[in-house]
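A single protein chain has been omitted; all remaining protein chains appear in their positions.
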Amino acid sequence: MEVRFLENDFVRSYKKYSSAVEVEGISESFSKDVLRRFTRNKGAVIGCLSIFLIIVMSLFGPYINSHTYKSIIIEHSSLPPKVPVLQNIGIADGVIDGRDIYLEKGFEDIAYIFGTDTLGRDLWTRTWVGTRISLYIAGLAMFIDMIIGMSYGLVSGFFGGKVDIAMQRFIEILSGIPNMVIVTLLVFILKPGIMSITVALLIKGWIGMSRVVRAQVLKLKEQEFILASRTLGTSNRKIIFNEVLPNILGQVIIMSMFSIPNAIFMESFLAFIGLGLQAPLASLGVLISEGFKSFLVFPYMVAIPTIVLAILMLSFTVMADGLRDAFDPKMKEM
Amino acid sequence: MADNNTILEVKNLKQHFKVNKNFTVKAVDGISFNIHEGETFGLVGESGSGKSTTGRSIIRLYKPTSGDVFFKGQRISDQLDSKTTKTLRTQIQMIFQDPMASLNPRKKVMDIVAEGIDNFELYKNKAEREQLVYQILERVGLSKEHAKRYPHQFSGGQRQRVGIARAMIMNPELIIADEAISALDVSIQAQVVNLMKEIQEESGIAYLFIAHDLSMVKYISDRIGVLHLGHLVEMGTTDDIFKRPIHPYTKSLLSAIPKPNPKVEKESTPITYNYETSGIDYTQGLSHEVEKGHFVLGTDDEITQWKSASQIGG
Partner (left out) sequence: MENNILTIRNLDISFTTSSGSINVIRGIDLDLKKGETVAIVGESGSGKSVTVKAVMGILSNNGVINDGSIHYNYLDDHGNATQRDIVGMRQKDIRKEISGKRIAMVFQDPMTSLNPTMNIGNQIIEGMRQHYKTPKKEARAKAEELLSLVGIDNPKKRMKQFPNELSGGMRQRVVIAIALSCDPEILICDEPTTALDVTVQAKILELIKAIQLKTKVSVVYITHDLGVVAKVADYVAVMYAGRIIEKGTIDDIFYSPRHPYTWGLLSSIPDIDNFEEKLYSIPGNPINLMNKFEGDAFAPRNEYALNIDHRVEPPMINVGGRHEVASWLAHEKAPVLEMPASLKRRIENMLKEGY
């Protein structure tokens, strides 16, 4: 190896050690870090955008046309989807088995984007109104998880001892009651509807989250920075909010995201078996339930709400997955 | 006997942990020692000796099972009123072992260091708070810029300095260093220990230096206590312990330290000591003062035996 020596190479440099040499990159807060990692995950970003789109559609979709979710025009029953632009390419052109239904019934100049159901109700409006219900369930599930589940787990785990034992025993009793029993009882008392589903979720939906939070808190409690806070005289309340909470929030958000698909599906399932929302109310589950009856003849009636449901659930799952990866600082220290 | 400049008095401290109905772990089983103003007391022992538990009992992370701990005359081992709590939480501080786990990863260094002064409102306004933090950061060899950063952006040694800053900002009289350097690289250990010594020279802080590395303990301590299985088997000045050890456990501990001198180390064999088969029962022993300030735990017979083996007082 050829090295060209310079004149004063072999003279002592007497350079003093300077800690400025160790600039460790920009001071990034944890949340910015997470955001950066999240946006790099294409799947997660797509999931996030899909959810956003669906939310927009559910809010504004129903206003595109003049139909409401329960307006019945019996003459328009069972019309297949007909989308003005796409029909020219042959998709959604109002044709089933080669027969143009709109033509047959003499409605060439009207179009139902998602078609109609057996009672002549506009499926476009009903689908998006139904999605609102599902989104409400999603938000409710997340809310219950984070507020009730997280608080319960925090208190139980942090204070430990008799408090913890009592709180855990309570949960064990509660979770021993099967979901179906609770729902049936509620339906009996409150009559099927959005209220009974809300209460059902309130009663049991948060148990899983509280267990996970409790486990996290138990682990965190013995960490030295918590002990340090205690030796510095920090009050319990401050420790819980300033020290413990920020370190579990990530996990909590992710876990509650993962519980959303389950909650949405539960509502749909209940609707499907007749214990959920009743007609003429629309929810994705109700639509699937009604559409199922005509599945073989008019598949679009069940297909459309199912697809929306599937996209919604998948998007939440993918987004939660991406969030979890973003929160996990694997290669932080080499 | 406590004299005027004793700041910490530990009397027959016991810390037991009940595992289940039949089994209690006696982590600390009756130890007594004092720490004087401005001195460094090294507490050495291996795993299971109870050294960390001792530190944590003193600072009330655990409530002592029995015994007394006095800090500047105030009893801190019993029910705490708000006055003693304040004394305890401001004048005794702790530095922890794990540089990763001892700092909250979600908080900036500024907030981590200011936690104590925040709790007791020891400043008038935000500017003063910042000043106090910057001052202490510089004192421990970090800089103002570091205050805006997060723990994960620092090396182990730097994190430990943040931990020291967090303790120092309270102007304590006693700092308990619970294996504060064990998790650091060798060259960084020397840095941190030097820093601690400097701080002590400037501010007269006393240290309870808990460690298992005897060579570091020797360098920094004025007096040393040797713990084994929850008992203080020997206590004295650094010289006493290293030059004239009496208790067989102390001797085995000293002989086990590998010295960086190949010619000597290759030939040496460590002295073995097995408590179970030695016939010694720590609970039967009493503390004997074999020379001034040098105490050994044992029965009268044992002490006589060991003293003649070490040729002391002869």
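Details
Labels for the chains are A and B, by order of writing; each one numbers its residues from 1.
The definition used in the following text is that contacts are C-beta pairs under 8 Å (C-beta built on N, C-alpha and C of every residue); 3 or more make two chains touch, one makes a residue touch a chain.
Keep in mind that what you see is a predicted model, and the values were worked out from it rather than measured.
Considering the whole complex, the residue from B:Gln135, B:Ser215 or B:Ser278 that touches the absent chain is B:Ser215.
Considering the full assembly, B:Gln158 is the residue among B:Gln158, B:Ser287 or B:Ser310 that touches the omitted chain. Listed residues B:Glu265, B:Asp281 or B:Asp300: the one in touch with the omitted chain is B:Glu265. By the touch definition given at the top, chain A reaches the unshown chain through residues 1, 3, 5-6, 8-15, 17-19, 21-22, 24, 330-331, 334. With the whole complex as reference, residues 46-47, 155-158, 185-191, 193-194, 212-216, 218-219, 242, 252-253, 255-266, 269-270, 272-273 of chain B touch the missing chain.
By our rule, only the chains that are shown with their structure count from here on.
Rounded to a whole number, the gap between the C-alpha centres of chain A and chain B is 50 angstrom.
By the touch criterion stated above, chain B contacts chain A in their complex at residues 56, 59, 61, 85-86, 89-90, 92-94, 96-98, 101-108, 112, 115-116, 119-120, 141-143, 148-150, 152-155, 163, 166, 170.
Within the complex formed with chain B, the chain A residues making contact are 19, 22, 24-25, 27-30, 223-225, 227-235, 238, 242-243, 246-247, 329, 332-333.
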